[in-house]
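One protein chain omitted, others in place.
Chain lettering (A and B) follows the sequence in which the chains are written, and residue indices restart at 1 in each chain.
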Amino acid sequence: MAGGVLVLAEARRGELREVSLELLALGRELADSAGLELRAALVDSEPERFVGQLAATGLTEVLLVRAPTAHFEAHVWEQALAAMIEQERPSLVLLGQTIDSLGFAAAVAARLGLGFASDVTGARFIDGALYVTRGAYGEKLIAELAFPDRECTLLTVRAGIFAAAPVDGSRPPVREVSLELADASATEHLGFVEVAESDVDITKAEFLLSIGRGVEDAENIPRFERLAERLGATLSVSRPLVDAGWMPAARQVGQSGKTVRPRVYLAMGISGAVQHLAGMRQADLIIAVNSDPEAPIFSVAHYGAVADMFEVADALEALLD
Amino acid sequence: MLLLWSVKTRPVFWGLTPALKALWYVLAVISVLVFLYGAIRPFAAYRRGRGGSWPPAREWPGRLARAAVLLLSHVTIRRRDGVAGIGHLLIFYGWIVLFAGTVILGIDTDFTRPVFGFDYFNGNFYLGYKEALNLLGTALIAGLLVMMARRALLRPAKLDYRRPDRAPGEPGYDRRRYRIGDWFFVLSLLVIALTGFVLEGVRIAMSHPGYGATQFGGWLVAQALSGVGRPSLAALRHALWWFHGLLAISFVASIPYTKATHMLQSFLSLALRNPTAGRALAPVPAERAQQPAGYGALADFSPLHLLQLDACTKCGKCHEVCPANATGRPLSPRDVILELREHQNRAAGVEGFAAPVLGDDGVRLETIWACMQCNACVEACPVGIEQAPIINQLRRRAVEEGELDQNLQQTLETIHRTGNSFGERPRRRGRWTTELEFEVKDARKQPVELLWFVGDYASFDPRSQRVTQALARLLHHAGVDFGILYEAERNSGNDVRRVGEEGLFELLAEHNIQTLSGCQFERILTTDPHSLNTIRNEYPQFGAAPVPVVHHTTLLAELIDSGRLDVRGRLSYRVTYHDPCHLGRLNGEYETPRRIIEALGCELREMPRNRDNSFCCGAGGGRIWIPDPPGTERPSENRIREALALGELDYFVVACPKDVTMYEDAIKTTGSSERIALRELTELVEEALVGAPEALRA
Partner (left out) sequence: MKILVCVKQVASLDEEFELGGDGLSVDPEFVEWELNEWDSFALEAALRLREQIGASGDEVVVATVGAEVAEDGLLGCLARGADRAVRVWDESLASADVLVVARVLAAVARREQPDLVLCGVQSSDAVNGATGTALAGLLALRRVAVVKRIEPEPEGRALVVERELEGGLLERLRVKLPALLTVQTGIFEPRYATLRAIKQAREKPLERLGPGELGLSPEELSGHAGARLVALRPPERGEGAQLLDGSADRIAARILELVRERVG
């Protein structure tokens, strides 16, 4: 059955990742608008355990690939995906833009000569042709892309943009796809390194005071720790402060940090790189303070102040006295 | 008696057999040879320094003469330490005269008398000689006692040899060896002087010459010995003569090997020092352009700097004035020099001179990066050592090897990329002018009388922009013809150079020089003393045409004097004024800003550390781009506290954009906002002209 939308779901350490459901919803929309079938696929050592979680209306079929190991191996996913594409010949393949997919998605697209776009924020069919939107020039512009002459296009979709598909009780047919792995020993898993246990779990906090590069020096951090305490907030940070070694990774909000959903997210001195926004854009109330009026954080914030974070911190401290 | 009265002389080698006399001469010659060897050998080592050269020979006579004047007047030693000044003056003249006295006697005994038959060591000459020696001998003893009391009783902080660049317990931390060496030195001199008097006293007790008044010291001793029998006196005289003599010639022989060596190197350092050190740093010599810049090993040093390592007398004046040391940072200029000196002492031959001096066992990175390049150390040093320029050279090497703080690294990359330290687009440099009610001329396109080189902070920092705008309004009001370079202006490079990035400094300087050469103007005006310093003193090194460069305080003073700014007597605030390092200490401009304050009618209260002794705000040397170590006091906070100690004050007045930033912050962090506020001098002038600043903007 050529033409069809194939959604590649993701699981890690026994848990289905939320982006999979977002992809299903997008896939559903696109499949309906173009009159295509929608299929989901998953690669895992025990893929059948996720079928129930993937059940959503309109799903034609679930394809399962049995991976040789419990943990992610890029070459396995690459070969599995390539095999499924060659076998099933979908016209559109959707993956999440995730740390795992960064290891294989583009490789499949390059090798098979597919249409390709990453970090996609919007997609639609117009007169049977696929158009997607993504950021350009560091998110300062929106680019619209087309895929002329491509039988199959692979998109990696930004997580947290689309609403998740509702899971119903439907039981789509399941088919196991056999995989013959070449190069069985591309990489060898040696274990996981857990993030250093910290007394704080920022994902549980209701109110986060988050600071970024604007804080400038490590020595300025303690005063924001105190401010957070006085506000009744937990302190979290963006990536640059962890890279510099000033704060532990446990406090990092972002794509490769923690994803948080507090009631209030007060961001000070954070510019709002895409990877950071991915980790906090779902907060109930986002207030951003940044001296740069063009900072991307203002695009997701509910309230914004173009001001110096230290002056605002001073003023907050004065009010709390 | 009459016979004795007429014989005004004394035996020289009393009681010595010819054999002993010969022995004495042999020992004396040995001592001189040992002295000469010790005095000359270091110079062979200094010549291993390839990083520069001595001043040209034709300058030497003038330099030596000027240094001699400084030495004889003791100006640099007396400065800011009266007790040490007096003590050293007494010791110095005492020693010189006593030493000269021995030489005069030696010439008479061994030269004029045997060769020419002429003997001057008698009569009134002899009496005068005796008087002088007694007086100065007493002076010597007094001076030594003063120094000993200072060390043991007064215990000034500058003589605490504990070093901030080592932790307690680390090797070399407390420098016990130095203290013992110092005491040994002082005590040996004291013993020599005292035994001299006792020897004289014994002679007087034995021979009773009648002119006691001229040798009062000895005379006093003689009274104490009045009951002693002649044989005992004779034995004492023999013993003492040899003791005093041997001790004296040993002392002379040891001069180059002990603290006393400073007599040689310190004087030469004073004579050969670079008068523009600090304000004009040395460019990389052309022959070394392909090698890593700066000082990595002793062989990279200039010979003068190697000499200066030996010139240090451990007086501690630099240690005391250094703002880094005063705020608990791991830097004391004294200890950098002493550490390097120890390297030089240990360095045996070429390998020693090629070994790196930077490192955990040597001069540490945290030490050289704590420096603010304020040059208080160079200013304070009585023997002309160039501590800050040496640190700058060490930084040049550290930068080559990538050993610099990440924040600093990013700032340098930002300056390279955008031409300013704020990372702003060059086209935004002139943004501050858009709020003015008039156009500011573009000096690139039109001839102007005054080309205003604004500077990074004055152009981009919001608080300093207010000052810049105020100055522009004042100039406009006074009808001054001025223009700016807009986006063609780049960071002047002064602080980039002080950080040690010579290559980037050259790039910036060359760019600015080229821009300036395409403009027509009479004078250059700068807001920032840092720009002033480098444009005036360092740009000529790169081919800039010599042109007058003035600071905005000079210009404001001109306008006030000529009446173009009618501001006399309008304000009556109580203020204190902080001398910026680059305007004051480095370029000698102290009085003009004070005249302005006076002209405005304000009451100026001086902080204890003012003018050339001003205390750096902590921004210099690139430190404004480096985070401060947590938990330490900032130099700017220290300075604000100094100001607050003066009593009720309205304003802390500054004349530099970086001071504006540093002190506004310090006033906040010391919680002093209720007690004092900051004003830049321009803002006071503006207020005097039109009342409160807002009025001008209406």
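By definition in this document, contacts are C-beta pairs under 8 Å (C-beta built on N, C-alpha and C of every residue); 3 or more make two chains touch, one makes a residue touch a chain.
Model, not experiment: these values are computed from the prediction.
Visitor: Just to verify: which one of A:Arg49, A:His71, A:Arg171 or A:Arg226 makes contact with the chain not shown?
Guide: Looking across A:Arg49, A:His71, A:Arg171 or A:Arg226, the contact with the absent chain belongs to A:His71.
Visitor: Out of A:Phe50, A:Phe147, A:Phe162 or A:Phe224, which is the one that touches the chain we can't see?
Guide: Only one of A:Phe50, A:Phe147, A:Phe162 or A:Phe224 touches the chain omitted from view, namely A:Phe147.
Visitor: Spell out, residue by residue, where the missing chain touches subunit A.
Guide: These residues of subunit A touch the chain that is not shown: 12, 71-72, 74-75, 78, 97, 99, 102-111, 113-119, 131-132, 135-148, 153, 156, 183, 185-195, 206-207, 231-232, 239, 242-244, 249-250, 252, 255-259, 263-264, 266, 274, 284-285, 287-289, 293-294, 298-299, 301-308, 311-312, 314-316, 318-320.
Visitor: If you put the missing chain back, which residues of subunit B would it touch?
Guide: Against the missing chain, subunit B presents residues 290, 292-293, 399-400, 402, 404, 406, 409, 412-413, 416-418, 425, 427, 501-504, 506-507.
Assume only the chains that are shown with their structure count from here on.
Visitor: Using Cα averages as centroids, what's the distance between subunit A and subunit B in whole Å?
Guide: The mean C-alpha positions of subunit A and subunit B differ by 61 Å.
Visitor: Within their complex, state which residues of subunit A touch subunit B.
Guide: 216-219, 222, 244, 314
Visitor: Of all residues in subunit B, which touch subunit A in the complex?
Guide: Listed in rising order, the residues are 406-407, 627-630, 668.
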